[in-house]
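Take a look at this one; I'll ask things after.
Heads up, one of the protein chains got dropped from this complex, but the rest are sitting where they should.
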Amino acid sequence: MPFASWLSKAATILICKSQDHPPARSNPLAPPPARSNPPPGPHPHAAWIEDQLLAFIVSRILQAIPVVLVVGLIAYAMFAFVGDPVTIMLGTDYTEAQRVALVKQLGLDQPFFVQYAKFMWAALHGEFGISYRLARPVTDLLAERMPATLELAATASVFALLVGVPMGVYTGIHRTAASRLFMVFSLVGVSLPTFLIGILLILVFSVWLQVLPSFGRGDVVRFSHWSTGFLTVGGLKALVLPAVTLGLFQMTLIMRLVRSEMLEALRSDYVKFARARGLGPRAINFGHALRNTLVPVVTIAGLQIGGIVAFSIVTETVFQWPGMGLLFVQSVQVADVPVMAAYLVMISVLFVGINLVVDLLYYAVDPRLRVAR
Amino acid sequence: MSAAAPRAPGALARWWDSDLAYSFRRSPVAVAAALMLLVILFGAALAPWVAPHNPLDLASLNLMDSRIPPVWDAEGQSSFPLGTDDQGRDILSGILYGVRISLVIGVGAVLFAVVVGIAAGLLAGYAGGAVDAVLMRIADIQLTFPAILIALLVDGVVTAALPQEMHERLKVQVLIFSIGISFWPQFARTVRGSTLVERGREYVMAARVIGLSSGRIMLTHILPNVLGPVFVIGTLTLGLAIVTEATLSFLGVGLPPSSPSVGTLIRIGNDFLFSGEWWMTIFPGLALVLLVLSINLLGDWLRDALNPKLR
Partner (left out) sequence: MSLLDVDGLTVEFPTRRGVLRALDRVSFSIAPGEVLGVVGESGAGKSLTGAAIIGLLEPPGRIAAGQIRLEGGRIDNLSPDRMRRVRGKQVGAIFQDPLTTLNPLYSVGRQLTETMQAHLPLSGPEARRRAVRWLEDVGIPAAAQRIDAYPHEFSGGMRQRVVIALALCAEPRLVIADEPTTALDVSIQAQVIALLKRLTRERGLSVMLVTHDMGVIAEAADRIAVMYAGRVIEIGAVADVVRNPSHPYTVGLMGSIPSLDVRVERLRQIDGAMPRLNAIPPGCPFNPRCPQVFDRCQVERPDLMPARQTEAACWLFDPAPAHG
């Protein structure tokens, strides 16, 4: 069950977030004791690799289906047991006949699992019902807000990776005052709650220096189904503080992870052997050591994207960013179940998708996997 | 901070006498973190006696005292060392009482997670088979989602399911439940792993042979051996649990302003950030960071000290 076990490894790292030596040995993707793969004779043909890749993807998707089904069950159970949709939709003044008609119309008289199946079927078609709070189709509400959240999350992820990986590599290779400073900085970084980072940034850059906006998306450019803040100066300025807030925690995490993996790789025999062959420092640090840190880094980075989407709830609230996270918080406050359920199902599909991409990246990074399974 | 203190006092005493105390004395960071945590703990525990005012006593509030800056500011007053909020509440007193609530919820949530996690982990590890598969699959699925999301969702559902008039009265319990439930899988996985190891050991076999019941074997023989890792994870989770509570309160689904935690204070103060009254937010925020940082530093140190292989 590699899917499950790498999750738990990643979770261990998240919990023990400033851990210097993640339990690399328990990494299910780390090479199985190398002897377990006897030479398969001549090198496999490309077609064979493709077949294997397809089988790999299919098995991953099959593993993901129960996850989505269970999440859907939980989402539907909220519908069924939290609040009474009939009273919510009819108000307090209704006749028995009206009630029975509505119950029949909503299918509430059918067995629970039939209703669940219908719910999932509708969800598959992107239908999640009507928001209690805003009296509009949930799908429309989510679709309106999705661009804002995705642009924010993407910017934050890119920021976390582009800053976190180089800083981790630097602190892994060099033992200078700068790298000690980075480490202290990262320790404070993991202890600062996301919303507090946002508040501090607002205080410094919006209140005191007054150089960056503190709420909203600024000017957006609209296409048919998408509104983007990437194309205007105002939109880009509005993106800076939320993206930094959202990415900072993940950045420090990635930096610490890359550093400890680099340290481990630089101690390894194959790096010593590469040195003994007279390879240059660049080939050793980046070609040999960094490449070997990619598998664990990809795992965590994948999980971090999930974390970024979840923490966008907090960031969007701090910056009043009109995305799905803000919508979700507002829905939780008034128990707007259809929106909560839809958000949950969507997030689970998103996470499953991320996990699949992460698995495929392993496949690209680590040749051992291509034969191991 | 007895989040996951081992049941047997003998074990704790042994640790203290052995390498652990030595390693503690050798680590200035751990000592500093412990001192900082002690100061915060005492301040919180003794809040009714050390706080200059009682922020929960609405009758004592005076709007004339509202929005006073900290004492070193020209307009500051010595009776409100860190200033006041918009209602005239003393910030320092609010923090002392708020940290108290945050700690109660954090410790409560971790204890809840530990109890559920240990029970599930022991059961899964000892029973194996279908029980194991189902429990661990649930844990895996939950681990797919960040804890904050789970806590937010559970909190929303439980609150919606409770009658309106019970919301405020049961809020602390609801938060402990929501946050605790979002952290149980880590404990369950750890305990299960250790249980699987211990189950195969000879002393457990021997206990079986002499006819002890499964429950008794688990509680008296296996449990003491899995407490070490649980203690470390518990400490690190405590920091996360406190942050989670603060985040929920900041989002407005946690504690109400009538009984504010640190997160609620930050939320209240956040509204006044733009009018220049930064102290309403920054001081509670600082208190939160110091609390979490000291717990995390201690947890880091503990993990390394108990696991020499990592060095």
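Lettered A and B in written order, each chain numbered from 1.
By definition in this document, contacts are C-beta pairs under 8 Å (C-beta built on N, C-alpha and C of every residue); 3 or more make two chains touch, one makes a residue touch a chain.
These figures come from a predicted structure and were not determined experimentally.
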item	value
Neighbouring displayed chains - absent chain, whole complex	A
Sole contact to the chain not displayed, among A:T155, A:T245, A:S260 or A:N292	A:N292
Option from A:W226, A:F273 or A:F286 whose C-beta touches the chain left out	A:F273
Contact set of subunit A toward the excluded chain (per top definition)	31, 34-35, 37-40, 42-43, 268-270, 272-281, 283, 287-288, 291-292, 365-368, 371
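Methods note: only the chains that are shown with their structure count from here on.
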item	value
Subunit A-subunit B separation of Cα centroids, rounded to whole Å	25
Subunit A contact footprint on subunit B (complex, rising order)	136-137, 140-141, 143-146, 148-149, 152-153, 155-157, 159-161, 185-186, 189, 233, 236-237, 239-240, 243, 246-247, 250-253, 266, 270, 273-274, 276, 278, 281-282, 285, 288-289, 292-293, 296-297, 300, 303, 310
Subunit A to subunit B touching residues, read off their complex	1, 3-4, 7-8, 11-12, 15-21, 66-67, 70-71, 78, 81-83, 187-188, 190-196, 199-200, 202-203, 206-207, 214, 306-307, 310-311, 313-314, 317-318, 328-329, 331-333, 335, 337, 340, 344, 347-348, 351-352, 355
